Structures are given as C-alpha cells and as structure tokens.
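Following: one structure in structure tokens, then a few remarks.
With one protein chain withheld, the remaining protein chains of the complex are depicted in position.
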Amino acid sequence: MTEPAAAVVSIQGLTKSFRTGVTALENIDLEVAPREFVSLIGPSGCGKSTLLRIIGDLVTPSSGTIRVNGKTAHQARVDHDYGIVFQDAVLFDWRTVSKNVSLPLELLGWERARRKQRVAELLELVELTGFESSRPWQLSGGMQQRVSIARALSFDPALLLMDEPFGALDEMTRERLNLELLGIWEKAESTIVFVTHSIPEAVFLSTRVVVMSPRPGRISETIEVDLPYPRNAMTHEEPRFFELVTAVREALAAGHGGRAARDTAPAAEER
Amino acid sequence: MTSTVVEPIPAGFGREIGGRLRDWVPAILVFFVAIALWEGVTTLFDVETFLLPKPSDIAQAFWDDKGTLWDYGLYTFKEAAGGFALGSSFGILMALFLARFRALGSALLPFAIAANAIPIIAFAPITNNWFGLLNPFSKMAIAAVLCFFPVMVNTLRGLTSVDVRSIELMRSYGAGELQTFRSVRIPSSLPFMFTGLKVAAVLSMIGAIVGEYFGGPTNALGVSILNDTQLFNFPRAWAGIVLASAFGIVFYGAVALAERLTTSWHPSSRGFRGE
Partner (left out) sequence: MTAVAVETRQARIVPALGRLATFVLVVAVLWGAWEGYKWLWETMGWTWPFVVDDTTMPHIHDILNAFREPITAGGPALIHPLLAAAWFTAKEALAGFALGAIFGFALAVVLVHSRLLERGLLPYVVASQTVPILAIAPMVVIGLGSKGVEGWKAVSVLAAYLTFFPVAINSLRGLKSADPRAFELMDSYAASSWSVLWRLRVPASLPYLFTALKISATAAVIGAIIGETPASIQEGLGGAIVNFNQYYSLQPTALWATNIVCAVLGLVLFGLVALTERLVLRRAPEHVA
C-alpha cells in the first residue's frame, strides 16, 4: 500500500522578528502531511500571513528550520513546488483571463499548444469556461479569485498556499467558493495551507485547524476536524460542526485571554 | 509644451528618493562631481567652452551685468505674471462653467486637451502685429493662452472627478447644485487646480521668453538672450537663461507654497468628504 509519505511542510522552532523589534512568530512547530487541508486561524497580527510567506520563501525566518517538500523553502520556490493565492486576485489588467492563468506556464517555458490545453482544463475546473478572452475588470470579485486559483494550480504544484483568498467577498460567494475549493482540492490532489479569519470557513474546509495566539504568534492549539468528506452545504448544520466551531472559538479565546472571541469574525449562526 | 496633467515635479518625489539626508548623498555628490569635472576638463584641456561655458564664466558674466540682467528679467517676469493671472482666471472660470453644464463640458474637453497640441507660441508674430512689438501685452497674450488650457483642463478634471458617494451624500441632504459645488466640488478640485497652476507658472515664463525671441524691446530678457546668442556671447546668454529659470522656479515655488497653505488637509485625488 502507500508508504507514509514525507511531510510537505516541516517546521521546527521557527521564529521571526522584524528589524523594528516586533516578534511576529515565536517557536512555531508545524507538520503538514500530503493531501492535508490545514487552516491557520488567529486574530489580526498573529503572524499567520507571515508564516505563510515564510513557507513560500517570500520572507526569511530569523531562526528555526523549515523544509518544504523535503527541500529548503528557497529551493522549493525555485523548483516551483507551490502556488500562491492572495486576498486580492492580483490579476494583470493588461492580460486576458487565459493569459493571466498561463502566466506561470510562460515563465516555465511551456510551448503554446501545451499552455492552451492546460488553460482550458483549468478554466473548466474553476467553472469559467467561456471567459477566456475576458479582462479582469469585467469579472466579479468571486470570478477573479477563481482565475487566481486556476493560475496557482496551473503548473500542478504539490502545495497550495492561500492567504485569506475569500476575505474580500460576500458571505454567499464565499460559501460557494468554499465548496468549489473542496472540489478542486479533491480533483487536483494537492496539499493546502489556508490562512483565514473566519472560524466556520476554517472548520468547513480543513482536515486540521491550527489556532494561533496574538503577537508574538505561537500555536496555541491544533484541532482535528473529523467531519467526513465530501462536505456540502448541509455540513454547516450538523451538530459536530457547531461543536468544532465552538472548540476553535474557545481555543482562540484561551490564546487571547478572552478577548480573542471578539477579534475574529462572528460565526454565521450568530447573525 | 511641458504638460497638461503631469506635474513638472511629481508630488511625493522627495519621498521617492528617501526621507533621510543619507539618501540624497548620491545626488549631491553627482552635482559637485559634475561641476568640478566640467571646470577641470575645460581648464585642463583648454577645450573651447563653446556651447556650454564654464560655470565660473557664466557666474562672472552674470555678476558683471547683474543690474541690467535683473531689470530685463523683471520686465519679462511681469509679462509672464500678467499672462498667468489672465490665462489662469479665464481657465478657472471656464472650468466652473463647463462643470456646471456637464454636457457641454464633456463635449468640449477633448478639444481643450487637443488644443494643447497646437503650437501656441507660433502665434507670437501675430500678437506682435496686433499689439506692437514693443508692447508687453503682445507677450502677455501668448503667456495667457498658454496658461489657459492646462488650468482649465486640470480644474475641470478636479471639479468632475468627485467620488460618487460624496455627491450622493449631498443629495441626501437635499443640497442644490450650488451648495454641492461650494461644499464638495470646489474644495476637492483644489489639488487639481494647483497642478494646473504649477504647470502654468512654468509655461508662462517660457512663453514670455520665447515670445520675445520673435521680437521685442531691448530691455526684455528674451531679446537680450537672443542677441547675446547671435553675437556668440554664450556666457552672458547662459546667464540670462539661468536667471529666467530662476524666475520660473521661484514662481513655481510660490504657487506650490500657496497650494500647501490652502490644501494642507491632503485629500486623495478622488475627492474629499465633508468640510
């Protein structure tokens, strides 16, 4: 059968301090196994985005070790082992949707025919077939994010790093895209590290929720999400879902001495 | 000429270089090195400092004639300032009018922008014929037309690029057009207007000088520069140019100062909410 695969991300004793004296992350230990969906959640300033960027070698840690895909983070970046999605779609206005999706493929030197085919596959995956020639500003926020996701998946990376990708969208679009993301995750067989502010979103999507404390960011608790896949809209209404959301909320509060509960977005059911 | 909507010196330029004195060291270094190099090379190799005389020669020429050159400069500056005042006032009034009657404004704006592509200075001989070569008004008229378009276009842009939500806010108060103009459009257009005025300040001086190249009284700076050039007295010609530049920069600075004083609330270019 399958051997226990090596961790996709392996972090030990990671600390990050900025020159200004601010310690963003302190003594982080984190292992992400292949095909996991790990969410990082915490109040503003807890360093979760910084941690994500460290995994992507866009920020260098001050101390500690990090291995991505069995290599240094730098090597993993150079080898294109991950794709990244930001809160803003960060699409290039001067390119059509297809050309935006094919950007990394161009950088990788794929020939035109191969790129075209891959773009078609990806647009089908994110349900944007027919929008090949559209321009970014002609699309809604949700559609732009789907293009951004397609782009991140274009070269089929082992790891997907997502920094609050749905944070700027309305609740309904967000829930729909959550479902789509789970579908994509399953089909592409990737590993995802997902930063979010939203407790229900974290629970709904993940196999594991990593709760972080406010600055200096530490991992205060890890909660395994044992809800079965495939998940759907009904999952939101299951009792186990509420239990897990409560568990995460309490973990956040514990990490923050009670103030955390007010800092994060209220769960849907409270509105 | 220089620009309708691009500032000669971009805002935030200082920030681009850096706030610390250290950041400016390379520039200061370049300046001194350039001056020293020029003096050195021309003295050492006895290069004919033909087109670009030694800085010391230029300074000398200026010093020798500083009284005369200064008077000439003042005369030309008056033409520039007069043209600036005239052209800018008309530009602002026209912008207010076109902002009030939007349909007219949007129809005419492309023409105003295109009008900037017309070599207005080429009409200097005609204004000389109208008002007389020796009449300062002939150059003032050119400067006025040069100032009119940038001021009008920029002010109009400012009056019409207010954030939609500010306008909606005013409507929700039941405010009429005039009120909206006074409370929202005019204040938020000030930065744009000043951009236009800064451009106009620079253009007016250039317009006056170059207009004088087509003919003018002997006590005008442009005429003096042209004469010196034709007599190959380059140091004195350059001294005149430096003086003209100085007037232009000071004029620009004065407008920039007025801008700083009246718009110290630093609005975003998209508009300003409230009073």
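Residue numbering begins at 1 within each chain, and the chains themselves are lettered A and B in the order written.
As a convention for this text, contacts are C-beta pairs under 8 Å (C-beta built on N, C-alpha and C of every residue); 3 or more make two chains touch, one makes a residue touch a chain.
All values derive from a computational prediction rather than experimental measurement.
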Chains still shown that are in contact with the chain withheld from the display: A, B
Candidate in contact with the missing chain, chosen from A:I84, A:I184, A:I219 or A:L252: A:I84
Touch with the omitted chain, as defined above, among B:L108, B:A175 or B:A254: B:L108
Contact with the hidden chain (one of B:V41, B:L93, B:A122 or B:A258): B:A122
In subunit A, positions touching the absent partner: 53, 56, 58, 77-78, 80, 82-84, 86, 88, 90, 92-95, 103-104, 106-107, 135-137
Those residues of subunit B which, in the complete complex, touch the missing chain: 1-6, 8-10, 13, 16-18, 23-27, 29-31, 50-51, 107-108, 110-111, 114, 116-119, 121-123, 125-126, 128-131, 137, 160-164, 166-167, 202, 205-206, 209-210, 213-214, 222, 225-226, 229-230, 232, 234, 237-238, 241, 244-245, 248-249, 252, 270
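The definition used in the following text is that only the chains that are shown with their structure count from here on.
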Interchain centroid distance [CA atoms averaged], subunit A/subunit B, Å: 52
